[in-house]
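Have a look at the structure below before the remarks.
Every protein chain except one is present and positioned as in the full complex.
This part shows chain A:
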Amino acid sequence: MTRRPGLELPRPTRRGLLAGGLALGASMTLPGCAYIRDDAPTDAPLPESAKAEIDGDLVYFNWADYLAPSVVKGFEQEYGVKVIESNYDSMEGMYAKLAAGNQYDVVFPIAKWVVKLRQEGKVRQIDHDQLENAHQVFYSGSYFNNPWYDAGSKVSIPFTVYKTGIGWRTDRVSSMTGSWKDLWNDEARGHIFTLDDQDEALAMAALLLGYDVNTADPSELGDIKDLLISQKDYLRAYSSDDINNMMSGDAWVHHMWSGDVLYLRQGLADDPTTFDFEAPSEGVPINSDTYVIPTNAKHPGTAMVFIDYLLRPENAIKNMHYLYYPFPVKDALPAFAELAKDVPACNVEISDLENENVFRLLSAEETQRRAAVWTEVKAS
């Protein structure tokens, strides 16, 4: 699983694999008894922050190929340490490995998983005073001084932000309207894809109906189910492999992630104008990836140095040109605006972050109720 701009055959993206076949690996690596317990701790005291000092090689746990290799190599050379890489293919798989006691120095959870890890005391505090570049993300007025998922940014540092909208092939479809209704576009009937992702699919329908993206209300879920089933006449498939589906001509209209559109345009397409992206007017889900340091990390000091190194604007810019997702690093923002200047909808603004269309950590009962609806939609 590599993702290199300019490669002829696009490979599945890491989010594509989130729901993709490699979930096979995830379900196989879930540990048995270690995960089954009755006394899940909540609001445990947060372990102290480490000092930003090299204390060994870095054991790094992330989506496959989710940092520019040149940046990782640069870290190894500058600090004379090795970066030992491990990958996960779903947040569930990541969480299960941490819960089973596997030791990693730095992990990249999506926002709502930060909530869970913090509640359970599985991550350390990160002292901003230890990081030379902390001011790049925590400055006066920064959204990340107090993000919804981590009060006071005690345990997490923001990595990337992204939104979910609709991408389309301009050479095939000319009747886009800027609404989530475009996923019911007659012109693209049979060539429409919805993300194979419970939260994203339910959120898209919820926004169209004017409901909260996290709704677990049975009657609202009933409406969402009916709406999504009505979409099946237009759908080709549920898939999160958005880049490949668009490149291969199977998809003309795709429910997709902002950075993937930019990657298609800038990194893969012969003619970037073949692909466009809209952030529907009913509102779009916003999400963040973060850095955290697990409580049981063996080299938390090296992890602190690594995070600090990644916050350097020049490194954020290198990563942006590799991943095509915006990094909320102050001095790197103009470079991303430049990268996304032809499709500003791919950029994520402060106003987007404050729109509250974020995926929250729900109770198991609520998650299961939502899962049941999503299952019925896919199965019917």
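The rule is simple: a residue touches a chain if its C-beta (ideal position, glycine included) is under 8 Å from a C-beta of that chain, and two chains touch if they have at least 3 such contacts; residues count from 1.
Heads up, the rule we're going with is that contacts and distances are computed from a predicted model.
The chain that is not shown carries the UniProt protein name "ABC transporter permease", picked from "Acyl carrier protein", "Response regulator receiver domain-containing protein", "ABC transporter permease" or "Cytochrome bo(3) ubiquinol oxidase subunit 3". Here one chain is not drawn; of A:D250, A:E282 or A:E349, the residue touching it is A:D250. Between the chain not shown and the residues A:S90, A:S156, A:N185 or A:T302, the one that touches is A:S90. Of the candidate positions A:F159, A:Y238, A:F277 or A:Y291, contact with the hidden chain is made by A:Y238.
Residues of chain A that touch the chain left out of the display are 9, 12, 19-24, 26-27, 30, 32-33, 35-38, 40, 42, 90, 92, 116, 120, 190, 196-198, 232, 235-238, 241, 244, 248-250, 363-365, 367-368, 371-372, 374-376, 378-380.
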